[in-house]
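The complex is shown incomplete by one protein chain, all other protein chains being positioned as in the whole.
Chain naming follows the written order as A and B, and within any one chain the residues start at number 1.
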Amino acid sequence: MSKLLVKERDVVVPGEDIVEGMDYLPSKGTYREGDKIVASQLGLVRIDGKVIKVIPLSGKYAPKRGDTVIGKVIDVLMSGWRIDIDSAYSAMLGLKEATSSFIARGADLTKYYDIGEYIAVNITNVTSQKLIDVSMRGPGLRKLEGGCFIEVNTSKVPRIIGKQGSMISMIKQATDCRVIVGQNGIVWISGTPEMEAIAIDVIKKIAKEAHIPGLTDTIQTYLDKKVPKKKIVEPKAEEQEKKPEVKDTEEKKETPSKEEKK
Amino acid sequence: MEQENKDHLVKALDVDVRFDGRKKLQYRDITVESGVYKNAEGSAKVTIGGTEVLAGVKMEVREPYPDSPDEGTIMVGAELIPLSNPEFELGRPSIQAIELARVVDRGIRESGMIDFKKLCIKEGEKVWVVSIDIIPMNDEGNLFDASALAALVAVKNAVFPKLDGDKIDYSEKTKNKLPLNKEPISVTVLKIGKHFIVDPTITEEAKIDARLMVSFGEDETIHAMQKGGETPLTADDLKEMVKIAKTKSKELRKFV
Partner (left out) sequence: MNYKKRLDGRKFDELRPIEAKAGVIARADGSGYFKIGNTIAYAAVYGPRELYPRFMQNPEKGIIRVNYNMLPFSSKGNRVRPGGSRRSQEISMVTEKALLPVLDLSEFPNSVIDIFIELPQTDAGTRCAGICAASIALADAGITMKDMVSSISVGRVDDQVVVDLNYDEEAYDAPVADVPLAFLNKSKEISLLQMDGDITEEQLFKAVEMGKKACEKISKIQREALKNKYK
C-alpha cells in the first residue's frame, strides 16, 4: 500500500519525499528512487489520479512548441532576427516567418523589426540543442508598439490569465488597458499612463501572491479600491471571458491607442 | 523588471505618472540601518525601494604621504558585484564602479566632512586610513543616492579600533567616533525630455538624457557635483535641478 507523505498543493523542496510505495507514477518535477517518489524541483505538489507532479514556483521559461510568447529583437541578421524570449536561449525569426508580405533579398530588415522592439511570436520548433524557431504568422502575432512591458516569472502566467481568462479580463475591464500575456512571463500593457501604472501594480501583486488561494477575490477588491467605479459597465465582459489564454483583444476595442497610429 | 520606450515614458511624465505609480519628484520608500556588520568599524544598509546598498568602514594605520605628514586619509571603493544585477560582470572595476566611488569620495572629501588632521596618530610616522567600501546587493536603480547615503551613515557609525602600540587590535573597539564636521547629502536629478525626475528605476536610468548629482551640506553649501548622460544642460536646467536637489536633500537628511 502506497503512502502519500504530503498533501495536494503542499510546497516541496528538491530531495523531499512525496510518496512511499509503487502505486503512484512520477511525472514532471519528480523522480523515482527505490520505492519513493522524490521532488526534483521547488514547487507545489499536484496529485492527478495516480500521477505525481511538482508545479514549479520559479525558474526560467522553458520554450515549448505552440506557445505564444513576447520577445525583444536583439539582433538583425541576413536571414532574419534574433529574439530574446527571456529564456536560457534566444530564438530565431526567419524571413519567411516574419510577415505575410514578400521580403526581397538584401532588404533593410530593420524597417520591419528593429533592435529593441517587442513582438508577439509563436514558437514553431525547439530542437534538442535548444535552437528555437518562432513565427509571426498567426492571429494576434505582431509588433507591439506603444505601451510598456513587465516581466513576471513564467510560473505565474496561469494565475495572471485566470480560469478561462477571468483574471486578465477583470484587469482589462477595470483599467481599460489592452493586455497581452506571453507564456514566457512578459506582459504587454497599453492604456492611459495612470491606468497602466495600476495594471502593472495589480499584475505584480498577482505574481507575488500567486500561490495563495482566493486570489481572484483579493484582486477584485484591490482593483475596486484602486480604480474608481466606472460609469458604464462594458457589455463586452462576458465575451472576453470565454477567450482562450493569450489573445489580444485589440480588435475589439473601439478606440485604438494613439501610439498605434503610424 | 519593466521595459518601455522613451516616448512612452515621456508621455506618462507629461501627466506626472511613473511606472510604479510615483510622481516625478517622489522617492521610493527609504530605509536606513546602521551598525549592521560587526567586523566593520562602521557599517550601514540603505534601501531605496528595491535597491539595497551596503557600506562598510575599515580603519588601518599607515605612514602618511610625505606632502601631508600630519594628515590621515580616506579611500572610497565601490564594487558593482554581479550578485546585484545580471548586467554586472566579474573582473576589473567597470567605469561605472569607478565613477560611483569617485563621486561618493568627492562628496565626503570636499565637504571637509572628516578632518584629516584628526586622523594623525604621530606626525610623519603614523596616520589612520579610513576605507569606505560601497557594495550594492540589489540594483533596481539610483545606486548614486543610495551609496552616498549608505557611506555617510556608515562613517557616522564608525568607531576607532584599539591601537596597541604599532598594532591594531580589531577585536576591541573604542568608544571614539570618527570626528565629523559636515554631513553632506547627495541627490541625483535626472532629465528626460523636458522633465526632471528623482530616484530613477533601472528602466528610467536607461532612458535619461542627462543626470546631475549634487551634494549639499546642512548649511545648503554645495560640496560636489557630477553631470552625467549624453545631453548637455542649459543654465536654466541647472538652476531647476539644483533647486530640486536642495529640496530633496532635506527630505533625505531625515534618514541620517
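In this section, a contact is a pair of C-beta atoms (placed from the backbone, for glycine too) under 8 Å apart; a residue touches a chain by one contact, two chains touch by 3 or more.
Being a predicted model, the structure only gives us computed values, none of them experimental.
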Options B:10, B:81, B:98 or B:222, residue touching the unrepresented chain: B:81
Option touching the unshown chain, where A:5, A:25 or A:42 are the choices: A:42
Contact footprint on chain B, counting only the chain that is left out: 1, 36-41, 43, 50, 54, 56-58, 60, 77, 79, 81-86, 90, 92-93, 131, 133, 135, 137-140, 170-171
Contact footprint on chain A, counting only the chain that is left out: 11, 13-16, 29, 31, 33, 38, 40-43, 56-60, 62, 88-90, 128-130, 155, 211
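Basically, only the chains that are shown with their structure count from here on.
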Separation of mean Cα positions, chain B and chain A [Å, integer]: 38
Chain A to chain B touching residues, read off their complex: 72, 116, 118, 146-151, 193-194, 196-198, 200-201, 259
Chain A-touching residues of chain B, taken from the complex the two chains share: 1-5, 7-8, 11-12, 15, 17-21
